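Just one protein chain is left out here, and the rest sit where they should.
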Amino acid sequence: MPTSKKKGTQTVVFARPPGISSWASIVGPKEGAGPWGSYFDWRLNDYLFGEETWEKAESKLLRETVKLAISKGNYQESDMELLIAGDLLNQTIASNFAARDLALPLLGIFGACSTIAEGLIIGAMLIDGDCIQRLVAAASSHHYTAERQFRLPTEQGTQKPPTAQWTATAAGAAVLDGLAAAGPRITAVTIGRVVDMGITDAADMGSAMAPAAVDSIKRHLRDMGRPLSYYDLVVTGDLGRIGKTMAEKLLSHEGIEPYSNYKDCGVSLFGLKQSGVNAGASGCGCSASMLCGPLLKKITDGDIHKLLFVATGALMSPLSSWQGESIPGIAHAVAIEY
Amino acid sequence: MISLLIAFLTGGCLCLIGQLVMDKTNSSVSSGHILVGFISGGAILSGAGLYQPLVDWAGEGASIPLSGFGNLLTQGALRGAEKGITGAFSGGVEATAAGITAAIVFGYVMAVLFNPKG
Partner (left out) sequence: MDDGKLKAPEIADYKTQVEQIKPQPKLLKNCVWAFATGGFICLLAQIIFNYLLASGLDKIQAGNSVSIIMIFLGALLTGLGVYDKIVEKAGAGAIVPITGFANAIVASAMEFKHEGYIFGVGSKIFSVVGPTLLFGFVFSVLIGLIKVFINA
């Protein structure tokens, strides 16, 4: 027996769509120097953010972003009933330690780089389900915490293949408010399935995630009975240049055309000329900061009315890669309309 | 002067082989794999009697690439083997003791003195 809010196989349509009443993003030096630099609230000058370790820096990055999102909406910290946060570190320590200092109730989540969408989905459901009225969803990533956890020590010399992506140093946080008067609203969400097309190359995560992104887009459109052109912009999380090309191929293979309104945060975050970036950006902070910076700004400016935000995640660990496992991908779709 | 040119060309060629291995195989070959590959390759070629002549001809051009380190280990083990089984075990480290110790001690000292900058 389907519930009144469930539509199709994987989509939930909200009866009282929760508003995104406030948001903030803080990015690192490289992201700040990219084409969207001026859209982020703070641009850091260094990767340590005044801390001793990169892990502490990432936690501070997340904490300050949450604080900023709360204060930008003229809220007090005590107005927030819940923090839903996640990151890439083992046991999501960046989020846990940020929540320790914020003294907010925490739901820690992990969806790899799709975390912000997972947070928005859970948050929107809690609000529309009349469980909670106001909450913050946030996600962060840090280039050097990710490097040392997933790849090599930061000072060890390597030459990255052209398919590799640069983990963004960035965080984004959004306040969801059930009583928000105006502003962008989350109207529907599609929870993605784990899709694995057998890609084992950890230096090519875009190709591993592209099928999951297309699967979620396809299911969202089918569940909602909408063409892709219903949205002014469909944006995936961090597929990068190779992943985006593969996603476009798969979209047209599925008969979902034209996709001229399709973009990818991983391709957009950095400029083409920026060194070391190769195929583009990745990390929780990539899609989180692009949403809680340029994208929501463009929505409030009236440039975009209907956005389908499809954050993507690669669900492997260093251990699974060493054991030769392929990389499962996931993508969650969030429809934001104003 | 000619020794410098030979060192340059030989060292360059050995590194070129490493680069071809990196670019022509899948990207799971890391710098650590390259190091392990070169030291093993050097040790084995040395056992086959092929690497020491290269060192004699090219000097540091063949010694400084990590295959030279593998060669040094094997040459030491072979010299030690003349004195028996114990020598086969001790000879390699005896020949390379200076390099190994320097690497570990300098490694530790630098790690204490400096912080990763990213």
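Chains: A and B, in written order; residue numbering restarts at 1 for each.
Basically, a residue touches a chain if its C-beta (ideal position, glycine included) is under 8 Å from a C-beta of that chain, and two chains touch if they have at least 3 such contacts.
None of the values given here were measured: they were computed from a predicted structure.
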Contact partner of the left-out chain, one of A:28, A:211 or A:266: A:211
Full-complex contact with the absent chain, from A:30, A:43, A:63 or A:148: A:148
Residues belonging to subunit A that touch the chain removed from view: 52-53, 148, 152-163, 193, 195-199, 204, 207, 211, 215, 218, 242, 245-246, 249, 254, 276
Subunit B residues that touch the omitted chain in the full complex: 3-4, 7-24, 31-32, 34-36, 38-40, 43-44, 46-47, 59-61, 63-70, 73-74, 76-78, 80-82, 84-85, 87-89, 91-93, 96, 98-100, 102-104, 106-118
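Quick note on the criterion: only the chains that are shown with their structure count from here on.
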Gap in Å, rounded to a whole number, between the CA centres of subunit B and subunit A: 45
Touch list for subunit B against partner subunit A, complex: 22, 26-28, 30-32, 116-118
Residues on subunit A engaged by subunit B in the complex (per definition of touch): 47, 54, 143-144, 152-159, 161, 163-164, 201-204
